[in-house]
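Worksheet: the structure to be examined is printed underneath.
Complex shown without one protein chain; remaining protein chains in place.
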Amino acid sequence: MVLKLAEIAARVGGEVVGNGELEITGVAKIEEAKEGEITFLANRKYAKFLEHTGASAIIVPEDISKVPGKSLLRTKNPYFTFLKTVTLFYPPKPLLEKGIHKTAIIGEGAKLGKDISIGPHVVIGKKCKIGDRTILMPGVVIGDNVTVGNDCLVHANVCLREKVVIGDRVILHNGVVVGSDGFGFALEEGKYYKIPQVGTVIIEDDVEIGANSTIDRATLGETRIKKGAKLDNLIQVGHNCIIGENTVIAAQTGLSGSTKIGKGVRVGGQVGFAGHMEIGDGAAVGAQAGVTKSIPPGVMVSGYPARPHREELRIEAVMQQLPQLFKETKDLEKRFYELEKQMRKKC
Amino acid sequence: MVLKLAEIAARVGGEVVGNGELEITGVAKIEEAKEGEITFLANRKYAKFLEHTGASAIIVPEDISKVPGKSLLRTKNPYFTFLKTVTLFYPPKPLLEKGIHKTAIIGEGAKLGKDISIGPHVVIGKKCKIGDRTILMPGVVIGDNVTVGNDCLVHANVCLREKVVIGDRVILHNGVVVGSDGFGFALEEGKYYKIPQVGTVIIEDDVEIGANSTIDRATLGETRIKKGAKLDNLIQVGHNCIIGENTVIAAQTGLSGSTKIGKGVRVGGQVGFAGHMEIGDGAAVGAQAGVTKSIPPGVMVSGYPARPHREELRIEAVMQQLPQLFKETKDLEKRFYELEKQMRKKC
Partner (left out) sequence: MVLKLAEIAARVGGEVVGNGELEITGVAKIEEAKEGEITFLANRKYAKFLEHTGASAIIVPEDISKVPGKSLLRTKNPYFTFLKTVTLFYPPKPLLEKGIHKTAIIGEGAKLGKDISIGPHVVIGKKCKIGDRTILMPGVVIGDNVTVGNDCLVHANVCLREKVVIGDRVILHNGVVVGSDGFGFALEEGKYYKIPQVGTVIIEDDVEIGANSTIDRATLGETRIKKGAKLDNLIQVGHNCIIGENTVIAAQTGLSGSTKIGKGVRVGGQVGFAGHMEIGDGAAVGAQAGVTKSIPPGVMVSGYPARPHREELRIEAVMQQLPQLFKETKDLEKRFYELEKQMRKKC
């Protein structure tokens, strides 16, 4: 596909600086782009590549008005403009044709929507409802009484346990498990007895969950992931957790049971949350943090155990100097005792 | 289902305080329960809800004898009584009907028990033995020469590699892998060569393993998870590890090869164990700890690297004050040197 820069601007927005007639043949990362390609600057870390990129055009933030030798597309939100540009050049292709593969097993009483795609070896339990245009890739296994909304993309080998509810436009990547039993056992005379996990999981609209992540069903009631939340790969969400709208969680993070995360929270990778925590709206949690206390709205924490980020940075800075501090204190002690001894003699 | 409180007490044990004729319609969490429901207090953190819960009845520990406006069911172990009450209201339903689905592939020489349930697209290798009443959900793949005991529940898309042995009443959640190769390579002239992993895995009776956890087979000999151990989701168990009876391990924890964990050990989430560690019976390991030394029986450790928990708490408390200590030491140094100088002059 070839598009002129001015055409791109017309379709994705932004102001052209330079040659609008420039023919653009593709999109590439700033350090890899070649002549004829358009790239973007979203992370300032990559500003050093601006002049050296092989790209002919660059999507830039509005505060940049000139890069020698390059045509620019200035926009408020270059990353969002990049998204739209990529979509122009790579219009989404369906991963599966429409229809129900002859090897799929559909349980009694299933209600299937229009223009659905159900791949080979998919298994759907009894009394399920699958929405319009939803795609179930090969090997997906869905238990009884499950609801999946419209326009969902459920990748190969995903498992949805009985009764879970999935909203519209949800994307579940390969190997995701929704509705596995919560981890609950009562200890009686040295043995653990399983607490029946009779609750469910509700995944709201526009949620995306990364490969091999696991979302446990509630003991009673529900585990819920709210609208627009985005979860990365290999994440563990315990029973009865709630994840708020438009919250983003990076890979390998784990939430213990009954933890509630607010709206618009950003959580780094490999974070651990103790159970029964409450994380306020707009909070942020640094990668690998261990969250053992609830976090007020808007606060950023990091470290182990997690503390307000500024405090953590101060502690880290001092820790760096700890061996030196130790040595100085020991010296000081020695000299002090000597001085003290002398003073006692003399005075 | 509706049951009178006195009927519930008769079936699950405990002493009724208040109205035994109360009609109970369900079980719910203390903060969500509504009129007509029974709830429970196991975690003292939730005691604040006792008076405010919507529930009509509460399962409480024996030291609580009155809650205004509520009927009580007093028991020694409220969580265990809760378990029995949930089971009353939600008697377990089979996830799959009995019989062998026509799309299942059963290898030569398989011995299948009575009243078995084998779901669509299950694959069983040669010379396997599957016990009575065991349920293999859709998409389960079992290699050659595998033994699975009686009354097991193997959820969809679990993989059991060749030769592994699973006991009775074992529950394996979706995506669990038992018997993947241990991670062993010999380095020779800068390249890694794979050590054949010819050992096996033995999972004893009453073990439960959470979704997408991976249990590696032994290099030689066996990896073993003993009776009644409970593992959460996304846990990694390396080759030749042994996990003791009634040990409980929370999500995303990892055991490096040849580590041995004793009986009745409690391990938090995201813990890492170095290889060849020995963890004594009744020990406990705090979440996110990094265990680099063996732990004696009964000792609780936490932190990174893991230390006795009390010591770790003392260190954490001091770290909090570290920037202040640093400042004070610097001040002290300055004042000391000044004093020393003065003294030298004067005395």
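We just call them A and B in the order they show up, numbering each chain from 1.
Rule of thumb we're sticking to: contacts are C-beta pairs under 8 Å (C-beta built on N, C-alpha and C of every residue); 3 or more make two chains touch, one makes a residue touch a chain.
Everything numeric in this text was worked out from a predicted model, so none of it was measured.
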| Given the contact definition stated above, which residue among A:S117, A:N150 or A:Q288 touches the chain not shown here? | A:Q288
| query | If you put the missing chain back, which residues of subunit A would it touch? | reply | 27-29, 32, 43, 45, 77, 79-80, 82-83, 86-87, 90, 92, 95, 101, 103, 119-121, 137-139, 155-157, 171, 173-175, 208, 210-212, 228, 230, 232-234, 246, 248, 250-252, 264, 269-270, 287-288, 304, 316, 319-320, 322-323, 325-326, 329, 332-333, 336, 339-340, 343, 347
| In the full complex, which residues of subunit B touch the absent chain? | 103, 105, 121, 123, 139, 141, 143-144, 157, 159, 161-162, 175, 177, 180-181, 183, 185-188, 190-196, 198, 212, 214, 216, 219-221, 234, 236, 238, 240, 252, 254, 256, 270, 272, 274, 276, 290, 304-305, 307, 314-315, 317-319, 321-322, 325, 328-329, 332, 335-336, 339, 342-343, 346-347
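Simple rule for what comes next: only the chains that are shown with their structure count from here on.
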| request: Measure off the straight-line distance from the CA centroid of subunit A to the CA centroid of subunit B, and report it in whole Å. | output: 25
